[in-house]
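Working notes, structure below.
All protein chains but one are shown in place.
All chains are identified by letter, namely A, B, C, D, E and F, in their written order; residue positions are counted from 1 within each chain.
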Amino acid sequence: MQQGKKRSAVFLFILLFAFWMILAADIDALSIIVGLMATLFVVLYGFDLIFSSQEASRFTFGFLFKSLKLMVILLKGIIISNLQVAKIVLSPSLPIKPGFRTIKQPLKKDLNRTFYGNSITLTPGTLTVKLTDKDIIVHGLEPEYLDALNESDIQKCFIDLERL
Amino acid sequence: MDDIIVKSITRIIIPFVQLYGIFIILHGHVSPGGGFSGGALFGTSLILYTLIFGVDKAQKKFSHRVSEIAESGGILIYLSIGVIGIFTAGYFLSNKAAGFPLGEAGSLLSGGMIPLLMIGVGIKVASTMVTLFHTLIMEERL
Amino acid sequence: MGIVNLIIVVLLIVCALAIEKMKDLLGAVIVFSIYSLLMSVLWLVLKTPDVALTEAAIGAGITSILFIAIIGRTERFEK
Amino acid sequence: MWEIIKNSIVILSVLGGLFFFFVGTVGLIRMPDVFSRMHATTKCDTLGAGLIFIGLMVWQGFSFLSLNIFIILIFVWLTNPTAAHYIASNEYDEMLASQKESEAS
Amino acid sequence: MIEQLPILNLLVLLSTALVIPLFKKRTFNMTLWFGFFTLFFVFISSIVLTYHVYVHGAFYYHLGGHAPFLGIELLIDGFATFFTTFVLGLLILIYSYSAGDATEGISEKEYGRYYILLFILLFAMLGIIYTNDLFNIYVFMEILSITTCSIISIKRKKENYTSAFRYVMLNEVGSLSFLFGVALIYMITGFTNIGLVADALPDVWALYPANIILAVGFMVIGIGIKAAIFPFHVWLPDAHASAPSSSSAILSGIVIKVYALIFVKMLFRLYGVDLLTELNIPIILTVTASVGMVLGSMFAMAQKDIKRMLGYSSVAQMGYIVLGISLFSYLGLRAAFFHITSHALLKSALFLSVGAIIYKQKERRINHYDGIGKLMPLSMGVFTIAALGMIGIPITSGFISKYNLGLAALDANQTILIGVLVFSGLLNAMYYLPIIIQAFLKEPKTPVYMIKLEKIPLTMMLPIAILGLAILTLGIYPNLVMNLIDLAVESLGF
Amino acid sequence: MIEFLQMLYDYVNYLGAVALFIIGLHTVVTHSNLIKRIMGINIMGTAVFYFFIAIGNVTGGLPPILTDTPGEYINPLPSVLILTGIVVVVSITVYSLSLVIRIYETYGTIDQDEIAKINERENADD
Partner (left out) sequence: MRKWALRILFFMLFMLMSYSVLQMPGDIGLDSPAYNEATHHYIEESLGETGAINIIASILTDYRAFDTLGETIVLFTSIIAVISILRPSAKPEEEEAPTDG
């Protein structure tokens, strides 16, 4: 288990250190040394929080590339969903037919599931209500949005990520 | 709590909150913030941990013994730095007169004893907030 | 002194009155947290970032969490 | 010239952000049940906050401050859907419990 | 080196409180001895300070070496040294009593915490007496209020919780009122140092009278709540009655006196006599004090529980102190200070002897005290001495303080106050004498055949006996402390 | 009239602080629910702090962190006093909340009036 965490720990260390440097807003030796020490402390103190390889994809360049692609799709989804919500809310008759649906989800790793759930929340007309090992309970404003979830682009992206 | 989404997001966020708390404690003399706000932020991250993972696990991470030492220790750091002033400058809690190097204004190592006192206060506040929360939410178990 | 200041003061008084009137303690705590947050914004407007930061962390964060924890262990509604 | 383009981008994005916030609030009032309300607020607040922060970043230019704003943006985008999900999840549990109660009685 | 003693006193007390939690629980006796030595050291050093101030005069201590308008300063003068020495001496007695009593009702695990709280309490009281900065007074006042509340609620009984809650709420309202007063003062003077504010106030009075009137009102009400001055006394009987005996002695004997000292400091150092006379404060205080003296005694008469009775008696006795203060004269202040010392001794003696009786007999109702004087002659004897002191019988210290108060009232041409004093003394007699008569003349329910000293631990017996002796000594040779009290009064500007 | 309104507008910070103080005091005094009273204490506390901050305010001033920007800094001392004050009020709040827990465990209610009733009944039994 420790073995699987090492790579994630290094990744977290880099992220945290970048965070520190952005906060510190100046690059001098002292700031870097103190930052390294603080970051090391935080990583070691929070070692039980780090994702092991069973829980998250490995962080490689392929991962970065694929997640960038995912970002683009997600941004598009967010904008579309916002426009739709605006249309629904501002139309006087409030045309919604809310309902629940349970859909299958193929993902195994916790982190990917999490982001998948959050992506569903942000994409048009759907809201993750329950996320379990096998399936997701989704609330939809209209049935057609729920239908669009199966075999969606985002799902394909996540399955790609899962394979890494 | 066994909600995967909340749990994972918490696991991502907590280290950042902690680092931010430490940052605020250490930069108290060059930017807004300081021991209280930073300590409270660090404490909040551990409170979040308690809320998500339960009291038992959180107490393993931050045990009674550690909190006792941190509480007395935070003030003892403060006191011992103050006592240095009595011997060198003749007044309790003297800074410049006691010979603390003031350093270059605006850098991390400046202000003499100010960052050291801030660290003491930060440790104290963080540990207090966490322990208070644990004590308040714990049911009486024998 | 500015119009923002005035608006926030009015909102603060509304929040305080709401806290006083509400029978649901949990709701009152939520409003209290909004009150603290507004107060911290107001202090930011009055150019005291240190105090605003502390109030946001302690007043709006920790105090509200503690209140909620206590309400969870006792009663939710005021008689 | 560059100033005008920059300023118009800032104004447009901040106005857009305000518009989506407004939509979210109207949705919060008009929608019939908790889940539908969560739809309106989550999506609109996410994009609204995003647009306003992007506007601020452009206004600031490229500096450490705008990177800070970017971090806040990521934080909002991570936590906002999570909070919505958690509220919805608890509401779902409560709904199931009340259904069971009404069936039993 | 002597200049460092005040801060060293504070630091030693504080570090004792900080080190206790690091001890293991089993070495409890070690903790006790450690604490005792600390107290003894602080006591000796404050005696040295008293001598120093007596010989060389008052001095200032600037924390961090900053000028008073920038930082915080401590003022060590006759007032501060006399009262710190007195508080410490009394606390040593109560401390050793509490070691024997095992502070009834506190579970064994809490002893360590009880002593931590005790030392922080002492730290805060010393700090309040020494400091010369308004905001610093507020901070110490808050430490004091949390510690006093928690040495009530440390005894895990339900009436303790409710009385502590009421106490903490009223205390906090008082503190915040005080803080609001500080804000108003700061707004117009720009200082928080008492001396600088006092210098600036006469000029400012002409410009912004509204600020000063409001500030006086808020501060008087704020400290009045904490010192249980008459209309704001509602929390006191509950709190003092439900606390463990040694806590009651501390609360009733020392803590409200410390608040009275802040009251004195605020009236005489901060505002000055002239300003307050212009605002008619003396008359208001005189009236409330007289009403408090009479009504407090009347409430006390109606009580069945002996500790509640003592609590109401404290309300009445605070009336005497405020009466002395409200005369705004040298003699009046002198009488008030003597009454603070004398009443602290009397009330601690009463609470400790009653505590010993409760420890042995487990009985708090007054009408069950038949013949207890035969079972516990020492405790009841000291109780008798202290009760006679409360009434004002000669050869006890209570007589001297009432005599001085009467003299001060005559000096201020307020003859009616003599009547109030006598009447209040009569009322005191009406509720203390029956207990004494009941205890010594009636037969106990379980008959005893020979009188022997009661079986309570030596650490409890000794303080009670010393307190009884001290009351008599002060009654016969009041000049032992009068010189120091004169010094204290002179340091307030008379 | 206009002048009066202008005056109110100029004093809005002080007036707001006073109003909040009174609302908090009213909450503490009139409510019998213990948690509400603690909230009242908190409102009172923030009101006093707000008053302090308003004293230190300088219209168009700079936050008291030394920079090269020209301009007048606000008065830093009130902020310092308030930083101390906030933590003090939190401590008091936490202490009273812990008392509330114990009161609920022993009495089964957190309403002052009901507690008084229960106490009266028990004293009558003695």
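By our rule, contacts are C-beta pairs under 8 Å (C-beta built on N, C-alpha and C of every residue); 3 or more make two chains touch, one makes a residue touch a chain.
Source: prediction; values computed, not measured.
Asks: Kindly state which of the options E:2, E:48 or E:214 is in contact with the chain not pictured.
Replies: E:214
Asks: Looking beyond the chains shown, say which of E:77, E:142 or E:238 touches the absent one.
Replies: E:142
Asks: Could you tell me which of E:43, E:95 or E:186 touches the chain that is not displayed?
Replies: The single option touching the absent chain is E:186.
Asks: Over the whole complex, note the residues of chain B touching the chain we left out.
Replies: 28-32, 34-35, 71-72, 74-75, 78-79, 82, 92-93, 95-96, 102-103, 105-106, 110-114, 117-118, 120-121, 124-125, 128, 131-132, 135-136, 138, 140-142
Asks: Which positions on chain E touch the chain that was left off?
Replies: 14, 17-18, 21, 24-25, 63-64, 66, 69-72, 107-110, 113-114, 116-117, 120, 123, 127, 135-136, 139-140, 142-143, 146-147, 149-150, 153-154, 156, 161, 184, 186-191, 204, 208-211, 213-214
Asks: Please identify, in ascending order, the residues of chain F that touch the omitted chain?
Replies: On the chain F side, contact with the omitted chain comes from 7, 10-11, 13-15, 18-19, 21-22, 25-26, 29-30, 54-61, 64-67, 72-73, 75-81, 83-84, 87-88, 91-92, 94-95, 98-99, 101-102.
Criterion: only the chains that are shown with their structure count from here on.
Asks: Which chains are shared contacts of chain A and chain D?
Replies: B
Asks: If you tally the C-beta contacts for C-F and for B-E, which one comes out higher?
Replies: Between C-F and B-E, the larger count of C-beta pairs in contact belongs to C-F.
Asks: When you average C-alpha coordinates per chain, which one falls nearest the overall C-alpha average? Tell me, please.
Replies: F
Asks: Counting only C-alpha atoms to place each centre, which chain is farthest from chain E?
Replies: Checked the centroid distances; the maximum from chain E is A.
Asks: Between chain D and chain E, what is the gap in Å from one C-alpha centre to the other?
Replies: Roughly 58 Å separates the two chain centres.
Asks: Between chain A and chain C, tell me the centre distance in angstrom, where each centre is the average of that chain's C-alpha atoms.
Replies: Roughly 32 Å separates the two chain centres.
Asks: Give the residues of chain D touching no fewer than two other chains, as numbers and ranges.
Replies: Counting only residues that touch two or more other chains, chain D contributes 78, 82, 85, 89.
Asks: Where in chain F do residues touch two or more other chains at once?
Replies: In chain F, residues 63, 65, 78, 83, 86-87, 94, 97, 100-101 touch at least two other chains, as defined above.
Asks: Mind listing each pair of touching chains for me?
Replies: A-B, A-D, B-C, B-D, B-E, B-F, C-F, E-F
Asks: Which residues of chain F touch chain B once you look at their complex with the stated criterion?
Replies: 63, 65-66, 83, 86-87, 94, 97-98, 101
Asks: Quick check: in the complex, which residue numbers of chain F touch chain E?
Replies: For this pair, the touching residues of chain F are 21, 25, 28, 34, 37, 41, 44-45, 48, 51-52, 55, 77-78, 81, 84-85, 88-89, 91-92, 95-96, 99-100, 102-103, 106-107, 115, 119.
Asks: Going by the contact rule at the top, pick out the chain D residues touching chain A in the complex.
Replies: Spelled out, the residues of chain D in touch with chain A are 19-20, 23-24, 26-27, 30-33, 35-36, 38-40, 42-44, 46-47, 50, 64-65, 67-68, 71, 78, 81-82, 84-85, 88-89, 92.
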